[in-house]
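Missing here is one protein chain; the remaining ones are kept as they sit in the complex.
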């Protein structure tokens, strides 16, 4: 009666980044801004590193919600980019769903702002269409811990797997030997403690 | 084996506001009073905005529990108002259940004070009669985080969906184009950060 | 696929108080001592008020674990009292299980110290024998929030219902009209905010 | 060797509201937005209620910092309004200091965003010119608790008195009999718990 | 340049309990209600135990603020009781100051609700008249930690000594041998952990 | 529909300690280092005490991850020790799985660093092969509470039982009479509060 | 007007350990027990390491307060040991003061349980006799953070310097070259993170 172990597979996974817009980010208060910025960029970097098809979408970017965070656009210059004209649930946008299905992937890695809406709604819709959904909880933000906890409960109960960017990277990579340098760089760029370990190590082994 | 995605539908939803009374509110200590007041009024405003049938009920309002918060009565002057003579679980009150069933709606959006009693009991009863229940966790308050967490666990395990008022509004609205002005106003009135975004935006675009 | 609503029934419920001993209480650090003492005594008072069969049990009370909290012995002078000679899981003690079964009740309300052992073990055992188990989480204490959260997850996943003493009292009482005075007294004695409401009310209505 | 008791006097006090701008408010994360909005408006309302000379100032309001929160402009349509062309410390702006001195008041009640800059700098400058400065800590916001605690320490050590809006209102009012209705209204509008007390009271005494 | 050690002396100390009223207590949210109730009653019990002259005062007790907590009236049936007609700072009430001075004591032990007003104002006034003031911080409550921290800073900077009820009791008692039984009883009644230690000890030494 | 009670049995349990390495430990920030060190050593001591087959594994111990914590190597000098050449999920390492299966045990007690990777991945893999998995949550550490909560949710949903070292010890021991001295020693070494109880007791009973 | 820099000097410092008794330790709830135990033993170890004269004292150790923590007695078998017959303030005990003065030291390093009584009282008394007092805040414990904050404020205002054991060790040692091995061992034994750094370093440099 338990959820089976559906393991992330870099050949069968796509990334959906939903509404990380400069205005909406001011609503995020369940994660410290320095940490949240780092988590979102780490997720973007890993998506690029593993060459996962990535889809960007925004809601009303000409209004108060603001434009997509520029770093995301820069990281994925050629990614499908769906500026939704009004649909709150990205899955209600035909172009978005088409773009998702065009990837041919069954595993969807989702993050966005705010968690209970921009993440939860497409997550629930995708689960209903039998996708496997992996929510990147630490690259998704919302108003406070109470709204977060409610959203997690709803998504988990519906069958989503709750993960964080580091777990996603590790599960996709499987074995350090596939590329020690590359994964190490990703961690060094986004985990200060790991960067320190690597710097201490380099110093000692270069002596 | 997961809960299916039962999506809120403004044509099939009713709102139950249970025991938001001036005395009982002094028991609420799991949410800051400024935020809690705002959340309850936001839920009321969205119920009115979406013209959802809304039912008010109170427990012993002539005693220490105090009268219904006046703002709720003012927002819903014509709503069914069941002053329960003694039943703790509102669902044990025949008039209340009749009023609920009279709406003809299958989706019940519930909030109240205190969470583990006034919200949980009717939620569990309604689930047992095959209603779909959406608990508005941030418009429901209780003694402390421990009592809240227990109540959430019990309701979620019984099949309730945990949501917050912002998610409810977004899921009901579906598409900004249905009424940009109206939804924007609702958010501006109840989300200071969103109000700031809108004010910054207005200033710049009116220049 | 959800847990059904098994509702507490004062005619079918018994209370098990497990290892609330003066030494073991010094281990409890997930709840503030003033609040925890109040919660345990509130649970005892409600058990007495509803005349629920109550069973007391202790572990090694002549050693460092210390004697049963005297207030509990005083509240239930005639209750079955099983001083276990060594079994950590009370359900492994034949006398304890006999005492439970002798009550003829199907619903077990359980609290104790520490949560993940003295509460969780008999809860899991009783569930395995098809009892309905209601854990009183706020009258159960443990080392810290992490140990508590793990214990709650294990018990909830096994089918236990997580409740707190106030919810238990309300679900058992059903209707204030069964005894307004009695329930009010219980709340006044154990909920300072409610006592204040009652005192404010008395003052005004006696003027 | 202690600070003497300098008591707020409504005839000798002015209010300085520094940089409560819609953009800058998104930087405030040491106080929850619902509470912070309420505190700022409460301070504005009390300034108006006590008819204290009030001075508004902003920094770069045509840029990302955004315009002054509209409610403040509306509350004080005729107040001196100094849109500083660049000075970070408002006290470095000649017009601002002139406006302050033009009030003829010795007691300055200061609040703003962010605490360690927009509040602390003019506070320290004013203290250096022998004004008595009362910082309204809960109507001043900043990045996090660490920046707040540092700012408080610096201002307190320099001789500022740390107060909150409720204390300011009470110290200015001195005696309820000066205007029971007016002060009660102020509290009812900005303290949900007090509003509840008043509503419970009204209900009972109107019966 | 430091504050000298002014030591509490049971022959030179009086206790001022300011505005512990049933309505106002609902405003207290910086201390958990179970703990706060216990702290206030502990302070009352120690005042009685050490036979310190004690003065009770309230503000508007016929209105929403509510009556004095009944336990305090019962503990001090013959104490001066000043129901202030309107003065917010108790020290502005002539009868109150007279009652204080009539005790002939130089050391004032003060507690009340809310900290930044009902405690801070008379504390600052009494310090200005050269009394030694000892604020019982844990028997004084207020809206939140931010308002508390501001109030503490203001009172401490003005020369008040911040203490808690346990420290007050110990400093007054000086030597257990003055009355082991009595002090032990006071602690057992108000410190659950100490009560447990005493019960464990009794059990073992009575065997 | 609930998880059945699978009870730890010392004759059917093995312990897997995954990647408790000196470098990786600097990443652990969801548990205080003093407590975490104690929890890990407590788990090691109980594994030894109950003579459970124990398997050690590390990841890249010659690089920045650092060597295995020396105390673990010293406690289990003869345990299978799999220094994985690159597999992130220990279960992907053939030698590791062989070692696990060679124990002939069905119940796996797992702890490691970091929780969402080194613990969660082999846990999910082992569950998929029908092992019973007991995660020792307090001997497993990760970056922060958010990553921990996500990891717990994923493992629990997949069927793992969340426990802490104290619960594991108690469930394995079953009855104090099996060895009072031994279990008491284990608790005294790793639970300061219990050590205090034992020392108080010894003093009194040796008088 | 600031406190001058009085620097700890190992030739002019003595250590006072006040009432670290097995019963009283159950009252300490402002610091986690694993961390607190470590801090107290770290202070003891550093006192021994620097060969500082150390004085032990207890209060009523035959009663519920319990005996001195055995590790302290073992670390200082020949230290003056004053079992006070009743004085709550150790400085009121003649033998204690004599022992302090017999050390001939002017700098007193003080720690104990509970902070606001057993630490604060002798600290204030010693300051009044012109000793320099350094309170080791993290080897001193009390009921909660509120009691701690009040106690710190009182002691700091009276001229005490607030330090923690690590700072004390560093200020006494002055220069690593005085004994690298010894200080490193002290840190390795009491700072898990530092131990990890040393173990990582040893591994790499021994390769």
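Should a chain be cited, it is by its letter among A, B, C, D, E, F and G, assigned in written order, with residues numbered from 1 in that chain.
Everything below uses one rule, namely that a contact is a pair of C-beta atoms (placed from the backbone, for glycine too) under 8 Å apart; a residue touches a chain by one contact, two chains touch by 3 or more.
Everything quoted here is computed from the prediction, not taken from an experiment.
Novice: Please identify which residue in D:5, D:96, D:121 or D:201 touches the non-displayed chain.
Specialist: With D:5, D:96, D:121 or D:201 as choices, the missing chain is touched by D:121.
Novice: Among G:83, G:97 or G:198, which one touches the chain that has been omitted from the display?
Specialist: Touches the omitted chain: G:198.
Novice: Across the whole complex, list the residues on chain F that are touched by the chain not included here.
Specialist: Residue positions of chain F that touch the missing chain: 26, 29, 32-33, 144.
Novice: Could you pull out which residues of chain B are in touch with the chain that's been left out?
Specialist: 197, 200-201, 204-205
Novice: Tell me where the left-out chain touches chain D, residue by residue.
Specialist: On the chain D side, contact with the omitted chain comes from 1, 3, 23, 26-27, 59-60, 63-66, 85-89, 92, 114, 116-117, 120-121, 124-125, 127-128, 143, 146-147, 149-151, 153-154, 157-159.
One rule holds in what follows: only the chains that are shown with their structure count from here on.
Novice: Pick from E-G, F-G or A-D: which pair repeats the contacts of B-D, with over half of them the same residue pairs?
Specialist: More than half of the contact pairs of B-D reappear in F-G.
Novice: When the contacting C-beta pairs are counted for E-F and for C-E, which pair yields the higher total?
Specialist: More contacting C-beta pairs are found at C-E.
Novice: State, to the nearest whole Å, the distance from the C-alpha centre of chain A to the C-alpha centre of chain B.
Specialist: 31
Novice: Which chain D residues sit where two or more other chains touch them?
Specialist: Residues 26, 32-33, 191, 193, 196-197, 200-201 of chain D each touch two or more of the other chains.
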